[in-house]
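With one protein chain removed, the remaining protein chains of the complex are shown where they sit.
The first chain written gets the first letter, and so on, giving A and B; residue counts start at 1 in each chain.
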Amino acid sequence: MSETKNKKGAWIAFIAVLAFLGLVFALDQLIKPTDRLGMLLIVLQKGSVYALAAVSMNLLNGYTGLFSLGHAGFMLLGAYTYAIFTIPDKSRDAVYQYFDAAIRFSIPEQLSNHMGGFGTALGILIALLLAGLVAALLAWLIGLPVLRLKSDYLAIATLGFAEIIRALFQWSKLGPVTNGSNLLKNFARASKFKVELAGMKLSLSTFVPVLIATVSITLIVLIVNSTYGRAFKSIRDDEIAAEAMGINLAKHKMIAFVTSSFFAGVAGATLAMVLSIAQANNFKSAMTYEILLMVVLGGIGSITGSVIGSLLFVAASEWWLRGLDSGKFLGIEAPNIFRNGFRLVVFSVIIMIVVLFFRKGIMGEKELPDLFRKKKAPAKEAQS
Amino acid sequence: MDVLKTTLPYIISGISVGGQYALIAIGYTMVYGILRLINFAHGDVFMVAGLIMVYLAASLPLYLAIPLVIILTVLLGFTIERVAYKPLRTAPRMSVMISAIGVSYLLQNLALYITGGLNKNYPQIPWISDRITLFGMETSRVTVITPFLTILLVFALVQLINHTRIGMAMRAVSRDFETSQLMGIQINRVISATFIIGTFLAAVGSILFFTNYPGVVPTSGAMPGLKAFVAAVFGGIGSIPGAVIGAFIIGIAESVIKGLDTILIVNGAIGEQIGLATFSDAFTFVLLIVILVFKPTGLFGEKSTDKV
Partner (left out) sequence: MKKLVSLALVLVMAFALCSVGVAYADNPVVKIGVFEPQSGDNGAGGKQEVLGMQYANSLTPTVEIGGTVYDVELVYADNASSNDKAPTAAQTLISSGVSVVLGSYGSGVSIAASDTFDAAGVPAIGVTCTNPQVTAGCDVYFRICFLDPFQGTVLANFAKNELGASKAYCLAKQGDDYSGGLCNYFIEAFGKDNCVYEQFPEGTSDYSTYITNAQNQGCDVFFSPVSTEAAAQIIAKADTQALGMPILAGDTWDSNVILQAAKGTGVNINVTTFYQEGADADFDYGIKSWINNNPTALANNGGNDELAAVTVMGFDAYYVALEALKAAGSTDPADVLEVLPSVTYEGVTGAIAFDDIGDALRDSAFVKSCNTETGTWDFVAVATVG
């Protein structure tokens, strides 16, 4: 296919993303939490966080073929870093109620003292980057020993690391930093994101998390389309051949692992921002599994798929299928069947069907631009 | 003497937990030996066995309920393999592992639905849950029985693998999947047999485990499952004696770490609690990573004669 067609698809995708961001911004203003559609905002917030998490996992599992199950651990690191560095001074003692807080430094607060509202925004951005960097740094340290391991051993070793990180963050001796096993709160959170512009109060509670996710995912797309991305794919397809072609396996695996963890850290920070709490106990391996299932649902090896998969996953589990839990669904009333937990059963059955019968997920390996191109270059890629 | 007296209860309870992990670990190690699959759902099968017991014992006498639990669990293990793993035999290994994670997710959610997310109390089994006194400490009889029963079952299993036709087939398949297929071994029968043996032992393990710790929740199987898998890796995946030894080591280490603060304080090593119990689960994974980095084949990995 020609270069121009490729570009055209990319442009359409770019405009679609911009339009989506505009729509989210508008929804943020139009919908109040007390409205019936208030759930839509929650789904967008959580969905975008999980989309970022899923895409970053896909970068590793789908594109590089490294089966890692340590995602929850890196998200935890990101969430904690972000939370610790954005708790305002005056609420710090209330948050660290059983400990004497060791870190008494809120980046957004410090910056806003000098630069006002812009400083707050910048501080939050810095905290987000820091969250990613801490996760990336630890990934580098962990990567040194474990990336040598083969597929399932790598999976179980990364899973183990995630569990070790979780235990460490719950250790009471680290309490002055991590608040022990207790939750962190009162940090810069999405529900408080508001700006006043020309006398109008604008809510950014949904827009900001969606924006963070969109920018991060765009960065990942750029990486995937760069020479690095092609190297990752060649490692996935055939390690030995890739090495023979002159690709430094250890280096590229490490780059993929560290990049993926960086964005997992950012996703964790955004999750904390959206949930307005951070607690180590919530970052269990079950969270990694859920993200993995979102990736599978969307199609391993498709970024668009991961995004759609996670949005569907979150929307279905948090919103659309809620009726299955509360006695009434599609107007059918059967409180004995539609009781607590039924939603998740239906949901896991759907996932098993996808895993067994639609192994390519929703998108296979196709991307958003491919959809617009589909008619002109029929089924060439679908067969691969 | 004082050290011994304060440490002994932890070691005894550790040996007991270790025995229960061992019974789960065998299922992992055998399945991995043959299919190269980490059967993430195995721990959840263990949990389901516990739930089946809870519901059966509510309406049936125990002498009927116990065999039925074992039969139903074995049936479940067999069905999972046929439905979720067999169709993916030619698919990449990652797909099968994802399928296993999917089954685990399904089983946990199903358990959540059926129990309503509430803790279910495991029935008391007379005699084995009775209180006994051992070296001056009070414990339940199951603590003492578990290691012996485990060793007995493992012995029987090793006999089965070494001296029966199906055992020979298992050994052949674990050595070389394709060649043994060419030699006329019915792969599907061997795999089913592996799953049946694995789930049978998990069912026995679940009876012992939940008699000792009588609360069943949907996530009850996750941690013991992971630990048993680590035990299998630690002992050298595919090796049955390795898995058993690994399980005992992990069981004892876990139990001692939970009491380490107390042991150290009572013996005057430290002044106050330092919260080491937080790492009782994490230590298992430290052990895992150490072994993976320094000896990826595990303690007994290279000895392939007992490999299944």
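Note that in this section a residue touches a chain if its C-beta (ideal position, glycine included) is under 8 Å from a C-beta of that chain, and two chains touch if they have at least 3 such contacts.
Computed from a predicted model, the values in this text were never measured in an experiment.
Touching the chain that is not shown, out of A:21, A:168, A:183 or A:356: A:183 (per the contact rule at the top). In the complete assembly, the contact with the undisplayed chain comes from B:266, out of B:68, B:151, B:187 or B:266. Mapped onto chain B, the footprint of the missing chain covers residues 6, 9-10, 13, 17, 112, 116-119, 121, 131, 137-140, 209, 212-215, 217, 219-220, 222-224, 255, 258-259, 261-263, 265-266, 273, 275, 277-278, 280-281. Although one chain is not displayed, its contacts with chain A can still be listed: residues 32-39, 42, 46, 91, 94, 97-98, 167, 170, 172, 180-183, 185-186, 189, 191-192, 205, 275-277, 279-282, 315-316, 318, 320-323, 325-326, 328-331, 340-341, 358, 362.
Keep this in mind: only the chains that are shown with their structure count from here on.
Put simply, the C-alpha centre of chain A and that of chain B have 33 angstrom between them.
Listed in rising order, the residues of chain B touching chain A in the complex are 36-38, 83-84, 87-88, 91, 93-95, 97-99, 101-106, 109-110, 112-114, 116-117, 219, 222, 226, 229-230, 233, 274-275, 278-279, 281-282, 284-286, 288-289, 292-293, 296. Residues of chain A that touch chain B in their complex: 61, 65, 67, 145-146, 149, 151-153, 155-157, 159-161, 163-164, 166-168, 170-173, 181, 285-286, 289-290, 292-293, 296, 300, 339-342, 344-345, 347-349, 351-352, 355-356, 359.
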